[in-house]
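The other protein chains are all here in position, but one chain of the complex has been omitted.
A, B, C, D, E, F and G are the chain letters, set down in written order, and residue numbers restart from 1 in every chain.
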Amino acid sequence: MMGSDSDLSVVEETGKILKELGISYEMTLASAHRTPELVQKLASEAEGKGIEVIIAAAGAAAHLAGVVASHTILPVIGVPLNSSPLQGLDSLLSTVQMPPGIPVATMAVGKAGAKNAAIFAAQIMGRKDKGIVKKLVAYRKRTALEIKKKADSMKGL
Amino acid sequence: MMGSDSDLSVVEETGKILKELGISYEMTLASAHRTPELVQKLASEAEGKGIEVIIAAAGAAAHLAGVVASHTILPVIGVPLNSSPLQGLDSLLSTVQMPPGIPVATMAVGKAGAKNAAIFAAQIMGRKDKGIVKKLVAYRKRTALEIKKKADSMKGL
Amino acid sequence: MMGSDSDLSVVEETGKILKELGISYEMTLASAHRTPELVQKLASEAEGKGIEVIIAAAGAAAHLAGVVASHTILPVIGVPLNSSPLQGLDSLLSTVQMPPGIPVATMAVGKAGAKNAAIFAAQIMGRKDKGIVKKLVAYRKRTALEIKKKADSMKGL
Amino acid sequence: MMGSDSDLSVVEETGKILKELGISYEMTLASAHRTPELVQKLASEAEGKGIEVIIAAAGAAAHLAGVVASHTILPVIGVPLNSSPLQGLDSLLSTVQMPPGIPVATMAVGKAGAKNAAIFAAQIMGRKDKGIVKKLVAYRKRTALEIKKKADSMKGL
Amino acid sequence: MMGSDSDLSVVEETGKILKELGISYEMTLASAHRTPELVQKLASEAEGKGIEVIIAAAGAAAHLAGVVASHTILPVIGVPLNSSPLQGLDSLLSTVQMPPGIPVATMAVGKAGAKNAAIFAAQIMGRKDKGIVKKLVAYRKRTALEIKKKADSMKGL
Amino acid sequence: MMGSDSDLSVVEETGKILKELGISYEMTLASAHRTPELVQKLASEAEGKGIEVIIAAAGAAAHLAGVVASHTILPVIGVPLNSSPLQGLDSLLSTVQMPPGIPVATMAVGKAGAKNAAIFAAQIMGRKDKGIVKKLVAYRKRTALEIKKKADSMKGL
Amino acid sequence: MMGSDSDLSVVEETGKILKELGISYEMTLASAHRTPELVQKLASEAEGKGIEVIIAAAGAAAHLAGVVASHTILPVIGVPLNSSPLQGLDSLLSTVQMPPGIPVATMAVGKAGAKNAAIFAAQIMGRKDKGIVKKLVAYRKRTALEIKKKADSMKGL
Partner (left out) sequence: MMGSDSDLSVVEETGKILKELGISYEMTLASAHRTPELVQKLASEAEGKGIEVIIAAAGAAAHLAGVVASHTILPVIGVPLNSSPLQGLDSLLSTVQMPPGIPVATMAVGKAGAKNAAIFAAQIMGRKDKGIVKKLVAYRKRTALEIKKKADSMKGL
């Protein structure tokens, strides 16, 4: 779930990795402030629809993840976006500093966080689906191998 | 409206000044995250009950004012509180950085903001009640006079 | 009121929304530091001229809104602008951290704040003009609808 | 897992809530920098020992959660602590700004985060144990009720 | 000039050093926001009264020095005070980030700045009064000597 | 004095205004860290050469103004530059947070500060040269007039 | 050692200066989080291979230098990079705020730090190789001379 359609290019990173890990997902747009009933509906109906994890990405006073978390018992992952002049410090603090009782699992600001939200969702789902764990292990190995190849190509620089 | 009962000692400053200005008010506690339905109910019913302005005070990832604002057309004043280790920078950014469409009139962090929320509410109400404007003018004169007296007592220091 | 003509492109956002809401306004330029008498004159004469709300936008050590507020009993809305290397943290803190007695209703840094200043002004004026409330309600519905349309167009991404 | 024994009083908050939710846990101390082999051993053996989630709390350049996450496929929750003169900004950024590939689910700085780590761990485990979901729902109701009671006791203030 | 009587204990440091350097001064209280006419009067009459330099100390959205500077051609020294939850970052940025045309010579936050305001005022006045330069040179020598004595007493630690 | 030749385009702003005010100046380059003896020589010989004020502009860990101030009794004006990834917060704090005894009159970060350094230098020199005060008054009037003209041209926007 | 191949253009600055100082080096890529065993292997084998100093450059939650330091007794120099939306504040705090026991010698954020890492490594190696000290002294003289030449070319500006 993203708070503004201008966030799409960042949030697509989440989708790409979920696809790569073979996890089905729905991508949607809903604003905590401009469409509060929509957010509430999506959040409170998610568990019943068989959704396992909700990822919410928003910038500025990023309340989206927190508002979603207040309406569901599902784990909510928050991705703070860098879309105001304050460059993500505002969305990071608005997402992570949740009061006791309603946690939001906060990722890094921007694209790194959008990618990691997909991986963390898979890690949660891996707790009951060992097939996902296997895919995660393979993904990690692939990533590590790529780094090692690049390291090799640096020899002699 | 405050987000936690530990905020009471700061929010009382708002009440004191409202009393001084002869404005009736209700003080209540409701958490944007732990009691979202209560916040929504209070916010959406406020206009119908004849309330003119809503003041919301909260700390940390202070979503209270923003969530209230998303459920009412009344002016919402936000008071960021200093109740986390980050000393109010988190609540300030969470309150003020609202997306286009749903403004929150943000005051200073802590007691100064709690006092000014009362005065700003009175300034709004003064737009249709000249009696309140008179009280505000008198309040300002009194404040200015106190400062001048203190300034006089400093002579010779 | 803006503090520098280089702020015009941002402040025009305020004008657009005021027009959209059918609220008449005057746009002007006055610097708290370079033309203090002009600011004082504009602020202290505003109430007499039938002005209901003053919006002041400025960057850096943004004193404009505070200085205006010190010379009028009208509600003053401050828009911190992102026009120095410190990217708006300076103007945000200079605008919002007002001392007890003289509040400034602070909006988000930059364009989001410029838009919200118009909406918040309308919310204040709505307290005595139900026609404005109707326009605000319609504006919100339109915004929510646009978001829902965009959400629909995302299906299948 | 905590990075220093001086963090015990904060981390105990995690233990209290886990107990309340009927979730068994092991509490231990290991420093990412001073006992790296111990951290690696604990992290890499956790899955085999039947551990479902790892919570890592640390202050300053808080690498603990990140280092743990690099050695396990289990979900890792990070709690940044406020134990240096920079008051938790350092531990927050060190914990949350993880590179793509190795996420850490970051909670709020300090006690609020320590409590929420327990609740978020329960939300993850609730994905395969509906009994935990029931306890979480009950916990939320209890929290909401307490807030409503306090709200009632404020009437007339 | 200080913005609040609660700042007196810090501002007294300025007075002590001015006395030590044999420079006469007037200490007064005036709030840029609550007594704007008083500030304007003091600032615009200062040159005519033979005042050489104005020192203005204020906390939070510290506009005092900037407002004074806008009403006088005298050099204005600003001392940002640490009197809000944001610990002086607000007053520092509000004081130092002045727009082109109206400078404020900003000192360090708090007591260090209060002391240095006195010394810098003396350095300005020293441009036409060589007696003050002599006193400043003596003051510096004394300070350096004290440090060297303390350094000697540390030998063997 | 500037700390790096890459700062020239900003520091030229200082020169332009000094010329406009009819104040003669020398512009030079000297690094507090890479040419410490040169800085010391320039600073300690300045008074003897009839220099009235020293302006030092530097970025990053901007020690230049502080080091200059430690070697002269002349007033030193510091201009923090925005030349590192931290965008001037580093140079601002390095310039302004001077310890008691050795003040640096700090201006705004970047071009605004470079311009104001010239004006403040003129304000200091105006204490013994009334011709400079006249030029400053004329400069201010011109600036104010320009703003008023721009304000007039905005009518009807 | 760098944490990502996208850091290469900055880290090459380190290589250039090492070459200039006649110090042989190996440049490699290894991620503290994605290839932890590789980092551990490189760090723990370095001393045995005759390496004298390790330089580690990384952005965001920059754990690389700290993780390296935890696996070797060699001096480790950390270069925080500016590669996330938070512009290097995250990598600076993650690198410098090391707990007691495992220091990382932290340099400036970005290119300045990459260059200085080479020079500081040379200063360390100069403790047992006076030839390197001579080269460093020559390097400094050259740098100082360049600045003086540029200063000369500024005369008359």
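Descriptive notes on the structure:
Going forward, a contact is a pair of C-beta atoms (placed from the backbone, for glycine too) under 8 Å apart; a residue touches a chain by one contact, two chains touch by 3 or more.
All values reported here derive from a predicted model rather than from experimental measurement.
Among G:4, G:40 or G:116, only G:116 touches the chain that is left out of the view. Contact with the undisplayed chain is limited, among G:39, G:58 or G:77, to G:77. In the full complex, the hidden chain is touched by chain D at residues 5, 8, 12, 15, 27-31, 34-35, 38, 60-61, 84-87.
One chain is missing from the display, and on chain F it is touched by residues 3-4, 31-34, 36, 40, 60-61, 63, 66-67, 69-71, 84, 86, 89-91, 93-99, 101-102. Although one chain is not displayed, its contacts with chain G can still be listed: residues 52, 73-75, 77, 92, 96-103, 105-109, 111-112, 115-117, 119-120, 123-128, 133, 136-137, 140, 143.
Please note the rule applied: only the chains that are shown with their structure count from here on.
For A-G, the equivalent interface within B-E, D-G or C-E is the one where over half of the contact pairs agree by residue number, namely B-E. Centre-to-centre, using mean CA coordinates, chain B is 50 Å away from chain G. Computed from the mean C-alpha positions, the centre of chain B lies at a distance of 33 Å from the centre of chain D. Shared contact sites, meaning residues of chain C that touch two or more other chains, fall at 31, 34, 60-61, 84, 86-87, 89, 92, 96-99, 101-102, 108-109, 112, 140, 143.
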